[in-house]
Structure formats: structure tokens, C-alpha cells
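In this view, the complex is presented without one of its protein chains, the others remaining in place.
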Amino acid sequence: MKKVSQIQTLIIDGKEVGGKSDESILQVAKENDIFIPTLCYLEGLSDYGGCRMCIVEVKGMPRLVPACTTLIREGMEVTTNSEKIHNYRLSILALLFTERNHICSACVSNGHCELQTLALKLGLTHVEFPYIFPKMPVDATHDRFIADHNRCVLCGRCVRACHEVEGAHTKDIMGRGITSRVITDLKESWGSSKTCTSCGKCVHVCPTGALTEKGKSVAEMEKRRQFLPYLKLMRERR
Amino acid sequence: MSKEIKQTSLKEDRRLRMVDRTMRIYGNEPHALIETLHAVQESYGFIDTDLMQYVAEKLGVPLSKVYGVATFYHFFTLKPQGEHTCVVCTGTACYISGAKAIMDDFAKKYDLLPGETTKDNKLSLLTARCLGACGLAPAIVFDGVVAGKQTPETVSNTIERWFKNEL
Partner (left out) sequence: MNFEELHEIAKIENEKRAQFEYSINVCVAAGCMSCGSLELLTSFKKEIERRGIENWCKAKGVGCLGLCSAGPLVSVQRYDQKSEVIYKSVTLDNVHEIVDALTGEPVGRLACSKEMSFFKNQQKIVLENFGNIDPEKIEEYIAVGGYEPLYTVLREMSPANVIEQIVKSGLRGRGGGGYPTGLKWTTVMKASGNQKYIICNADEGDPGAFMDRSVLESDPHRVLEGMAIAGYAVGADKGFIYVRAEYPLAIRRLKKAITQAEQLGVLGRGIFNTPFNFDIKLRLGAGAFVCGEETALISSIEGSRGNPRPRPPYPAEYGLWGSPTLINNVETFANIPAIIRNGSAWFASIGTEKSKGTKVFALAGRINNTGLIEVPMGTTLREIVFNIGGGIPEGSKFKAVQTGGPSGGCITSDYLDTPADYESLTKLGSIMGSGGMIVMDDTSCMVDVAKFFVEFCMTESCGKCVPCRDGSAQMYHLLSKITSGEGNINDIHMLEKLSDLINNTSLCGLGMTMPNPVVSTMHFFKDEYLAHVHDKICPAGVCNMKRGGRK
């Protein structure tokens, strides 16, 4: 599939920009300081296309497309923010807030959470849908980490980091639809996992307070992700 | 029972040979996972954790992936089934022709919801998304045999006869 990449020009939000033909709309937008909200995307991991926060309009395409998985094409005209798109994004965020328990004031990631940041940035003021709030377990069996499924948005970043970068594939998603959940091995406690290398990558890629380090109190959990792109580059070179 | 003993008794199990054979047909490749889980369910009636571990090792598939796959597909069950099983079709045709009344009856008479087994382990209730027997709606599979045009009465007749060991 790998073709030689060519330079292509396109228009994003009225601005003429250029990029390589194997780059996504999101990558080119980033390079040009155009903000597109994302949640499941993380540089250094494979593209997922699940959260739908990054949807944009492309002239001539019948449907909205996710910027993170759509490659650029010569002459493309992209609109990253219109009232319609904005409202859809707000609704999607609202849906996420109803799905699990996201009471920020009690969360160790308060202030460092991507979900919270997005809500602030996009101006989500109220959630119109009823809350579902199932009671999910908290797994504190690991020496250093905690998994609180009540805060998980099922973005799949931890699964991808564990499989693609660490190579352990300790985490995966079980079930499907609204009942799906992140698991460790055969839905075992994290502490007794024989495959987990305790590298902590999943914790640091997790956008919310679902995976955190032990010993942090409210609003103390900051995450480090800078290692990812480098790690990926180094592994590819090997 | 320690894990090790269970593992060895597992090895001697004749049912395991069928599972092994399935994996061998596919060259013990990771993509044989779903076919293998079918084989496990067919020979054991359900898929338990030890077998998932066994399959994961043999095919070289991560444990969490095996669990993820086994729980994604609703055809697979991780719980042992009762002596008899009833699969109620809940496809559209069956639904509008009375499958709902049959399900309600199960809840009322046997205190059973889909996916559950009675306490005495006699009867399991399952549902299927369309058996393709819409011409005979509502359709039910009694221990593997499809029966069409069912009503709550015909269903409880069959079940009562099971309970009295007449069938």
C-alpha cells in the first residue's frame, strides 16, 4: 500500500495549506495550527476513528468525515468548524458524560483530563440526555496503577498503546456496544496479570482519570505522552 | 483443585482432541481463533477460562484478545448450559407474531430471563437474532430442533414433558 508521497495543496477553513499525500486532514491541520478537537486520536498510535469528535466537512463529500482517518487530496476544501459540526460535537461530548460517572471534583485527573478540557473548550454547558451511570468496578490490585472504569470513555488508546508500542497486549475491550469494557487478560485483576510489564504506557495515554498512578489525590494526576512519537520512530528504525 | 491438575486432566480429555484438530486444520494460526472457539463451544457446551487460556497459548493470541472476541460474539457463551435449552427467535417476524408473549411466559412460569438457567440446572433460555425460519414465526429451537408456529402453551407443553423426562 505504501506509495511515494507527493505534496498536495488543499484549503482548510479558507486557508491554503500543503501536506503529503499520506497525511490525514488532522495532521495537516495541526501543522498549520488549525485546531480540530480529538479524543481517540493520539500521535504515535494507529488511527481509530471511534470518538467522532474530529468530524469535518469536505466539499463534495456527501457525509461528514473524521479528520483523523481521512487522507488529504489535491484540491480538497475542508471546513473544520461550522455551527452544525459544533453542535454535533457538543452532543457527542454530552453522550460521553452520560455514559459513565464523570464527577470531576472527585477525580485525580481533575484539571488534566482531555474530556474535561474539551468540554470547557467547546463550551458544553449542560447535558440534555439522562445520565446512565452504571456502577462500574475499580481495580486497585496493581502495585502502582489504578483502573477506574467509571471514568473510561472507551477510546481504546490504552489497548493500542499496550499492543502497538509495548507489545504486551495485556489490555483489550470485552463485550460490545454500551456494555463494552476495558479488560486485563482474561478479565482478571490487574495486579495478578502475568502479561503486564508495569510499563505504565496505558496510564499515560489514557485521556481521563480511568487509568492513573497510585498515591495521587484529587487533581494531581498529570500524564506524560511525549515519549510516544519518539518511541514509535525508534522502533520503526530498528 | 490446583490449576496444574486441571490442566493435565484437560489434556486427557477426548473433547480436547476435537479442539486440537480444528486448530491444526488452520495451521495453529491466530486467525483460527473464532473457528476454534466454535469447536470449544461445540464440544464442551460453553467456553471456560482454562480453555481460553489453552487456546490463547496454542494459537499465539493474547489472552485479552481471546476474551474480547469470546464476549463480542453473542453465539458464544461463557456459562455452562442447563440440561435442556430453549432458543427463542426474536427476529422481526417472530417478534410481531408473538415471541414477546412467549418470553414473558418464561419470566412468569420459570423465572427465567434470556441467558439464564434454572437453579436446578434443568433449563436454559437463550435468544437468537432471527433463525431465518420467518415463514413459521414464532420459531423456537428445542435442544437443537426447530419448531415453528409456537405459542406459550405449546412451549410449556414441551418443557413440562422435558421435566417429566418424557422427551
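Going by the order they are written in, the chains are A and B; count residues from 1 in each one.
Here is the rule we go by: a residue touches a chain if its C-beta (ideal position, glycine included) is under 8 Å from a C-beta of that chain, and two chains touch if they have at least 3 such contacts.
If you're wondering where the values come from, they're calculated on a predicted model, not measured in any experiment.
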item: Chain not shown, its touching partners among those shown; value: A, B
item: Residue in contact with the excluded chain [from B:Val19, B:Ala32, B:Leu123 or B:Ile159]; value: B:Ala32
item: Among B:Met18, B:Leu78 or B:Ala147, the residue in touch with the chain that has been omitted; value: B:Ala147
item: Contact footprint on chain A, counting only the chain that is left out; value: 1, 47-52, 55, 63-64, 66, 69-71, 88, 91-92, 95-96, 98-99, 128-130, 132, 153-154, 156, 173, 175-180
item: Missing-partner contacts on chain B, residue numbers; value: 29-35, 37-38, 61, 65, 68-69, 72-76, 90-93, 95-97, 128-137, 139, 145-148
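Going forward, only the chains that are shown with their structure count from here on.
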item: Separation of chain A from chain B, taking each centre as the mean of its C-alpha atoms, in whole Å; value: 36
item: Residue numbers on chain B that touch chain A, as the complex places them; value: 49, 52-53, 62-68, 71-72
item: Contact footprint of chain B on chain A as seen in their complex; value: 163, 168-176, 183-187, 195
